[in-house]
Structure formats: structure tokens, C-alpha cells
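For this depiction, one protein chain was excluded, whereas all remaining protein chains were kept in their positions.
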Amino acid sequence: MKNSIFNKFTPKEPKFFPLLKELAEISDKAAEQLILCVESNNSAGADAIHQEIKDLEHQGDALAHKIFDELNSTFITPFDREDINSLANRLDDVTDQIYSCAKRISFYKAKRLPEEAAELAKQVKSATEIMQKAVAELDVLKKNPRAIAQYCSELHKLENQADEVFQKFIIKLFETEKDAVELIKLKEIVNVLEGITDETDHVGKIIKTIIVKYA
Amino acid sequence: MKNSIFNKFTPKEPKFFPLLKELAEISDKAAEQLILCVESNNSAGADAIHQEIKDLEHQGDALAHKIFDELNSTFITPFDREDINSLANRLDDVTDQIYSCAKRISFYKAKRLPEEAAELAKQVKSATEIMQKAVAELDVLKKNPRAIAQYCSELHKLENQADEVFQKFIIKLFETEKDAVELIKLKEIVNVLEGITDETDHVGKIIKTIIVKYA
Partner (left out) sequence: MKNSIFNKFTPKEPKFFPLLKELAEISDKAAEQLILCVESNNSAGADAIHQEIKDLEHQGDALAHKIFDELNSTFITPFDREDINSLANRLDDVTDQIYSCAKRISFYKAKRLPEEAAELAKQVKSATEIMQKAVAELDVLKKNPRAIAQYCSELHKLENQADEVFQKFIIKLFETEKDAVELIKLKEIVNVLEGITDETDHVGKIIKTIIVKYA
């Protein structure tokens, strides 16, 4: 298209949706690795998993940055620029928090991760799957906002469930772990693990804001 | 009214204010129970209080959800939809944090809650009372924004005061508590208790944003 003005007014929205979907996919891949990371319990293979999550974290960072750049060079966007930017940042925060958790598992060298850690990692994976579905339907938001809002409610429910698992674990930890340093390590690892569902819940809240504004 | 278009344009704003007020009232009731919860110190009656706060948390969640649904089906709102949604979420966060705190008090079974815990619970109650007053005047925001801003300043001041109480307690705790596990329990309970005033301060900040936009 030669006419640059015309070009400027051509809707360019569709490109943001694939980028946001890609960001959600990165989080989901990281969640998949996180399950392996928890299961590995710092045995052989743990380093490779940790590196894989680190790579995903860098990909997410680069992609969020690309979305920011695109927003600044795009004349027309499907939603307000700042909402797309917030959603991209929040999606990226999920991967960041997964990476934070993997680092702690690798570095703290707790003697043995509890079964609740495995349970939480599976809840995180459920949350990133739901998050992916919600993001995948954003380009047809007006068609079915109720379905997307439903995904957001499920993210909120998962966050509550993860909190229950965390609390259950902490009670047991206080009763059984007599080594204070080990207690501190495990409490922090499981806390950061549970915190990932806070981040997926934040994504749900941003999406609900988008529904409230545009649906 | 038969004319549906006409109906659609009829201002429907007033209904949001009672819902927001109700949310603030739920927080205040939870704060009242929290004082009893701290005083009970896990003796008889503590379970009933814990259950009462859990019920209030569910009521708050359902109400925040109702506000979200109403926003999506209402043509005209008094403020931007997203601001009402943010405020509802932040009000609900206060009750959530109170519930988090009550769970910890119930589950951790600390030997004895310090007097600072009672002091903080009273500050929380003062904060939810001020929060209620601020929310109650939102429907006449333009009449007296200065008064509402003043309530927000008081919420900020209370947060600072609660932080002072927390710090004072932590110093004493480090000096006197030689059992590391007990220290961790008490530090966390009092930290989460103090964190409730962070949430009430957040409500104040959202209200200040609304003042800045609409007053």
C-alpha cells in the first residue's frame, strides 16, 4: 500500500491478539516445567529444568517489550493502549513469579519438598491453562463476555484453593518441622509457589476490567 | 415504562452506591469480629468467630461479583465502570485480608498473642469505620470532595500508625522471643494484621483517584 495515510488508518488491531496469546502460552510452558522442577527435588535434571524456565522468562520479557513497542507505533488498537500494556505486563508477571519460584527451589536446597508443593504446581498449571483460554477469546470479547468472565472467576477460585493448600501445609510445618532454618526455607518456597496463583488471579482481574470497559 | 430505549437511558447510577456501602459494611463487621478473634486467643469461642469472618468473606465475594455483573448490564454509571469495579475489588480485599489474618490466628496456634495484636485490631476497626464514612459520601462527591479526601488522609495516617506498632512489636519480639518457630508465627500473624491497614489505605488511594477524576 503506497498511500501512507491510508496505511495509518488501516486497522492493525489483530496483531496484538496473537502476541498476547503467545505470552499466555509462555506462562503455561513455564508452569509445565515448574511441575517437573518440583518433582525433581533438586536431583539430576533439575538444572536443565531451571535453565528452561529461565529461557522462558527471557522470552516473556522480550515479548512484553515488543508489545510495548508495537503499542507506541500503532495508530489503532483494539482496546486502549494502556489496557493492552497492563495485560501484557500481568501475563509476564506470571512467568516471572514461576521463575522466582524455580530459583528458590534450586538454590535453597531444602531437604525434601512437601507433597503440597506438587499439589500447588498442578494448581498453577490449571490456572495457566484457564488463563490461556481467556486470552484466546479476547478477540471475540463482545460475542461472549460471560464465558471470559467465567474463566476469570475460575482463576479467582483457584487462588482461594491454593491458599487453602498453603495454609494446610503451614499448619503441618509448624507442628512437625523442628529445624527453624529448614522451616524458613520451606515456608518461603511454598509461599512463592502459592503466590503464582495470586499473579494468575491478577490477570483475571485485568481481563475483568477490560470486559467492564469494552464488552 | 414500556419504551425500552427510554428505559435504557434512564439513569441507573444510584444502585451502585448502596452496593458499595454494603461492601464497606461487611469489612467493618469483619473488623469487629477480628477484635474478638484476637481477644479469644484460640480459647473457646474462637471457632465460631472464625466461621463468622469466613461467612462475611463469602458475602463480600458474592457482592463484588454482583457489582461486576451489574456494571456489565448497566448503560449509565456514575463513574467510569472500571473505577467502580476497582473500588469494589479493593473494598473486598480488606475483608479478604481480615479473613487471612483470622485463619492464621486460628491455625498457627501461637502460645499467646501480644498486646500489640489487640492494638492493631482496634486500628483496623477505626480504619474500616473511616472507610465506611468515605464510601457513604461518594454519591455526593461533588458537594464535598475535601471531606472525603480528608477521610483518605486519615486512612493513610492509620496505616503509618499501624506500621509503628508493628515495628515496636518486632523489636521487642527479637529481643525476647528465643523460640525461633514461635517468633516466626507471631511475626507473620502481626505482619498480616498490620497488612490490613495497607488494604484500607489502598481503598483510600482508589477513592482519591476517583476524586481527582470526577470531583
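A and B are the chain letters, set down in written order, and residue numbers restart from 1 in every chain.
Simple rule for what comes next: contacts are C-beta pairs under 8 Å (C-beta built on N, C-alpha and C of every residue); 3 or more make two chains touch, one makes a residue touch a chain.
This structure is a prediction, so every number in the text was calculated from the model and none was measured.
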Among B:L36, B:A136 or B:L183, residue touching the chain not depicted: B:L183
Option touching the unshown chain, where A:L36, A:L71 or A:I171 are the choices: A:L71
Those residues of chain B which, in the complete complex, touch the missing chain: 145, 149, 153, 163, 167, 170-171, 174, 177-178, 180, 183-184, 187, 205, 208-209, 211-213, 215
Interface with the undisplayed chain - residues on chain A: 65, 68, 71-72, 80-82, 85-86, 89, 100, 103-104, 107-109, 180-181, 184-185
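Definition applied: only the chains that are shown with their structure count from here on.
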Between chain A and chain B, centroid-to-centroid distance (C-alpha), Å: 26
